[in-house]
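A single protein chain has been omitted from the complex, and every remaining protein chain is retained in its original position.
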Amino acid sequence: SSGTPEVIIPGASSYNGLNLVPQMGWNNWNAFQCDVDESLLLDTAQKMIDFGLRDLGYNHIVLDDCWSIDRNESGYLVSDPIKFPSGMKAIADRLHQLGFRFGMYSSAGIFTCARYPGSLGHEQKDADLWASWGVDYLKYDNCFNQGQSGTPKLSFDRYKVMSDALNSTGHPMVYSMCNWGNDDPYDWAYTIANSGRMSGDIYDSFNRPDARCPCTEAIGCSWPGFHCSVMNILNKMAPIAPRTMSGYFNDMDMLEVGNGGQSDSEYVVHFSMWAIHSSPMLIGTNVGTLSPANLAIYSNPAILAINQDPSAGGASRKWRYFVDPDETGEGEISLWTRGLKNGDRIVALLNAANSTMMMNASMNEIFFDQRTAGAYREPEELRQTWDIYDLWANRMSEEEAASIINGNATTRGNHTTRFNATATSYAEGIANNDTALFGVHVGSIAPSGTFSAEIARHSVGVYRLRARPTPTSRKRDEL
Amino acid sequence: SSGTPEVIIPGASSYNGLNLVPQMGWNNWNAFQCDVDESLLLDTAQKMIDFGLRDLGYNHIVLDDCWSIDRNESGYLVSDPIKFPSGMKAIADRLHQLGFRFGMYSSAGIFTCARYPGSLGHEQKDADLWASWGVDYLKYDNCFNQGQSGTPKLSFDRYKVMSDALNSTGHPMVYSMCNWGNDDPYDWAYTIANSGRMSGDIYDSFNRPDARCPCTEAIGCSWPGFHCSVMNILNKMAPIAPRTMSGYFNDMDMLEVGNGGQSDSEYVVHFSMWAIHSSPMLIGTNVGTLSPANLAIYSNPAILAINQDPSAGGASRKWRYFVDPDETGEGEISLWTRGLKNGDRIVALLNAANSTMMMNASMNEIFFDQRTAGAYREPEELRQTWDIYDLWANRMSEEEAASIINGNATTRGNHTTRFNATATSYAEGIANNDTALFGVHVGSIAPSGTFSAEIARHSVGVYRLRARPTPTSRKRDEL
Amino acid sequence: SSGTPEVIIPGASSYNGLNLVPQMGWNNWNAFQCDVDESLLLDTAQKMIDFGLRDLGYNHIVLDDCWSIDRNESGYLVSDPIKFPSGMKAIADRLHQLGFRFGMYSSAGIFTCARYPGSLGHEQKDADLWASWGVDYLKYDNCFNQGQSGTPKLSFDRYKVMSDALNSTGHPMVYSMCNWGNDDPYDWAYTIANSGRMSGDIYDSFNRPDARCPCTEAIGCSWPGFHCSVMNILNKMAPIAPRTMSGYFNDMDMLEVGNGGQSDSEYVVHFSMWAIHSSPMLIGTNVGTLSPANLAIYSNPAILAINQDPSAGGASRKWRYFVDPDETGEGEISLWTRGLKNGDRIVALLNAANSTMMMNASMNEIFFDQRTAGAYREPEELRQTWDIYDLWANRMSEEEAASIINGNATTRGNHTTRFNATATSYAEGIANNDTALFGVHVGSIAPSGTFSAEIARHSVGVYRLRARPTPTSRKRDEL
Partner (left out) sequence: SSGTPEVIIPGASSYNGLNLVPQMGWNNWNAFQCDVDESLLLDTAQKMIDFGLRDLGYNHIVLDDCWSIDRNESGYLVSDPIKFPSGMKAIADRLHQLGFRFGMYSSAGIFTCARYPGSLGHEQKDADLWASWGVDYLKYDNCFNQGQSGTPKLSFDRYKVMSDALNSTGHPMVYSMCNWGNDDPYDWAYTIANSGRMSGDIYDSFNRPDARCPCTEAIGCSWPGFHCSVMNILNKMAPIAPRTMSGYFNDMDMLEVGNGGQSDSEYVVHFSMWAIHSSPMLIGTNVGTLSPANLAIYSNPAILAINQDPSAGGASRKWRYFVDPDETGEGEISLWTRGLKNGDRIVALLNAANSTMMMNASMNEIFFDQRTAGAYREPEELRQTWDIYDLWANRMSEEEAASIINGNATTRGNHTTRFNATATSYAEGIANNDTALFGVHVGSIAPSGTFSAEIARHSVGVYRLRARPTPTSRKRDEL
């Protein structure tokens, strides 16, 4: 048996009790790489407050590679005094005051990927240092690992050392593994980490194959590489999505929205599908140069509410057809679905083909898993009528987004576009039927019915389905 | 040399002397998952008696995941007092009184798949506890295994710890490995276990590919997954079937017959092909809601007699052609054969294409292995005439099945449909030419002849061939 | 650099100094499997003398699985007293008297493949026992190996234990590994063994794919299986043939010639291609029932002279085209070449397609390796004229073979068909231009020329090319 468990015992859902829903925040790598300093972190944090992103839940500021200079005589890492003159503790304190958690970076190797000192063999000292600074989060990379890979056991054992070191500090730190899916961590990492990358590095392309990202499947990929496109990473999730669970998320890598390599609708696909899969949602662009359109994507609370749903699951690809390739030689359409904690259901009609498509999802397809789940559990979902909410239909206008960026927004209380997750969790918002989390009601599906929508080229329709109440539901002892 | 041995020394045919023919019984997972309690077990047991299933040989009641709450201070597992208020020992005693063996479940990891306490590192205490309760059988899963996989040695060593623990109790317990074929157990598990799963979890679909079950071959599959269809699992058996042997069976997973996801003829394929491959035969549905048609499938003694044949072998796929796909995009026909202990031979004409097919099996195909087995062993099979028995032709009628379900059956002695394996083993029944085990005689094949039958879409014809006596057979020293 | 070395230091060419050319002989498995006893061994030995096979070089009698009953209290194996009443030492002595070497069998596992006691953990005692009996040869199988595989190191370490045990006895024993190519022994076995199987078990079929032999490549094959056809095994040799070397041969498995599953010309392909690849040549049929045609195949000294050439190499597949499939769905033609110690060259035109083909081999193709071997070593082969000898043109007639079988052969001195390798080695025979080793001279190829021959369906033309002397050959310091 390997299905999604229905009963979860205390303590087992997260190895360290942290990260019960996916982490959200910002990481500098995609946009800035090694060009980092303390003002970048603090300026970005302030802009994230100003733009409402912190209150949407993006509450981690993660500093990636290139922050250290060496180890001192006692073996502790030394941060770069030119880049970070105030010192890391002061930066952490300031970020905490601003309402953020502070994330840092190292590698399970003798160097980081940019060839700064790595933590392999120094795990406890490094964990102790981070804890002393008040660090809340570690992204832990896989470069220069001295060949300690090749079987799940070799990778597990190496990553577990840091896991144990973090825990032994007594200071809570989210542990974000970044081993690119090497040795299939979706099969072993959830007892030692809070999230784990499942592919090579993303690049800002919707669907262009790149020779440096040679695998099309996550499973058994011996060379994750980098320059993996949005669609490459998305489809790698299909077999492993069931191994996403509360406290351990399959990390599809940081978001490229805003970096200029994709169209607006492609970024909508990227953002939506990451959210649906409970991927960590880390903004990976220069917040200071965000366009109104891109801010509107990052600010869709109806999509983020899926990501932050307590069900903490992945989506299931019901079907995939290769059709109508674009100029990169790629073309496909697919149907993805996911259940939520409260019984609502997400349907995504994804069009990665080269032209507009009329797409359908039947009740039978949407609830196929229920239909084949065993005679005892008769799928009442199939006998219900479902209301359909289009989660992008109330997308924030460019005007509204521009007013936020310009600092003259007057409609912070706009209940169809704005949500403050600091004040009210997404779970509560859903329970309260907060209008910002439901987009626009666009119809319903009756039992045996089919939903259809026209989906533009390189775009996605994302819908929340909610069952209309039925008078009674039969219990087992009535069967 | 790796062929089926013809001489077997005592003690080697089963590592612990148990399970010389495949286990039969019931397991709650497919239909009930975690929704288990003692009344479910005992009520099901009673119904299995009432419906004649126990006496057909389904004599194990296996409780799957979600039965414990924690470990006590001494490190022993504690069963859930709300679900199982009488305690496990009392349940075991009651099941024994009813003529059943009692099976339980754990995982070779730190948690079970549903995240209850696992047995990794606690093997001896858990085995001792089960022995003290009178447990007869352990299903041992593979979740949360801390990366202890990746080579046959890593998986073997981990599963052997429990094997040794079970044996050291002195209490006989069948050891049913459930590692989904990871690290190719068909190559190493037969010296430590009584059966071993060879694929990801089944789901109630005949042939629909699902992204969560990505492998089409068992061998070297690094992601067994789940949601594997009947045809997916069946074809994975083709290369590994020769490694089925008395005392160790390749477990194709629990039966879905009755769960509603397949047509009647598809369930007939499922049931027949599992039986022919000497898979364990564990009913995986709610016995209380069994339809007459489904009861009739589970109750075909002519098919079960193959499964329980002392030859304890798998079937050989003589050919497979991809033709005429159905709405899932899949379509194929194939011929499977298997020899039995007494020289009888099974032929299965499988039509998984989208329309009715006239299918053929020639003597040359049926006895191809004999024909190429070496000059000394001249294949007398090719010179014989074989009578053909259609093993589904006497299938219990829905009327008869309904009368059993309704408790007003009057024809328990119906010698064409009923068999009591508690009273008479299948091997004896075959030796006695019990009519219930032979279906209907439908013809014969002469030397060099060919048998033909029209097989409906998504169906199978299963035939027992019995050689007509020949006056003499030549011995080696006459050659 | 991994090319065929041109300089070989003493001691390195064979790990134990044995088996400098491939072993020849007889093994009972293919025809008799477990039905063995001492009279089978001794009767076969006598017939091999009578038929001239011993003197052709078939001088090993190898007893395969099923000869023991148990271990005694001291841990030594006990041979079956019913099958071998004289005891193994007496049998060894008798075989030695008859001019044979005696081979036995065990497995690097806890059981043999037929589930008799295996040698894993008992290596030294078993080696000592065999040495005390005068055993000359061990076939060492891979069944029931307790999961000790998955990396080259795991398999190497396991097989090395027996290698060391055999050597430590002081009694010379050829060590014939039978691990079916698992973990790519062609990359590591030559320092511990004298030959190593490179595929799953052969069966008596020319080219029919069988689901139980799933790999089409030897490399990285995780399930060697059995029921591998002649063509399947042959093509698996293409990448690994360069790793054949004096003292370690890639073992393509025992010969099926005589077992009835193939046509005469298919057996000619089988026999020829095994010989050309320096495979061990072990007759795998019932010698007592050999037909004249089959004896004529086994008795072709011109082919055996290739196999026993001191160059001890494999052949190179210059090209392969998939064409004209037969009823099994397979069809191909290919060109194979091999160099010999004295500069002669072998060309094999193989037609595994469904109809007669006119096939060509150009000088450029035959000597392609020479042409691309580096400027310094200018390929004088391309400037020479080569005489062509058809090595099957003088095949022993069925009449002559029948007279040998009937014991009334009068032409033992027939210098075109008979050769006595006991009296004169093949190497000497070639040096002496013994007519029996050269078939029939059928033409020549001039520089830049091409040789053509019509090759029948499922047949092969095998040719020895010998360069006509050239007046002078330039030396390096003349360049």
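As written, the chain order gives the labels A, B and C, with residue 1 at the start of each chain.
Here, a contact is a pair of C-beta atoms (placed from the backbone, for glycine too) under 8 Å apart; a residue touches a chain by one contact, two chains touch by 3 or more.
This is a predicted model, so every value here is computed, not measured.
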{"item": "Partner chains on view for the chain not depicted", "value": "A, C"}
{"item": "Option from C:Asp70, C:Glu217 or C:Glu398 whose C-beta touches the chain left out", "value": "C:Glu217"}
{"item": "Hidden-chain contact residue, picked from the options C:Leu120, C:Ile240, C:Ala421 or C:Ala453", "value": "C:Ile240"}
{"item": "Full-complex contact with the absent chain, from A:Cys34, A:Ala90 or A:Ala393", "value": "A:Cys34"}
{"item": "Omitted-chain contact residue, chosen from A:Phe51, A:Trp180, A:Trp336 or A:Phe368", "value": "A:Trp180"}
{"item": "Missing-partner contacts on chain A, residue numbers", "value": "29-35, 64-66, 69-70, 110-111, 113-117, 141, 143-151, 154, 178, 180, 200-201, 203-205, 211-214, 222-223, 225-227, 258-261, 284-286, 288-289"}
{"item": "Touching residues on chain C - with respect to the absent chain", "value": "1-3, 5-9, 12-13, 150-157, 183-184, 187-188, 190-191, 217, 219-220, 238-242, 316-317, 320, 369, 371-377, 476, 479"}
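Note that only the chains that are shown with their structure count from here on.
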{"item": "Contact graph of the chains (line, ring, star, complete, other)", "value": "line"}
{"item": "Most widely separated chain from chain C, with each centre as the mean of CA atoms", "value": "A"}
{"item": "By mean Cα position, the chain sitting nearest the middle", "value": "B"}
{"item": "Copy pair chain A, chain B: interface residue numbering same or different (half cut)", "value": "different"}
{"item": "Chain A-chain B separation of Cα centroids, rounded to whole Å", "value": "41"}
{"item": "Centroid spacing, where centroids are CA-atom means, of chain A and chain C in whole angstrom", "value": "59"}
{"item": "Numbers and ranges of chain B residues touching at least 2 other chains", "value": "150-151, 154"}
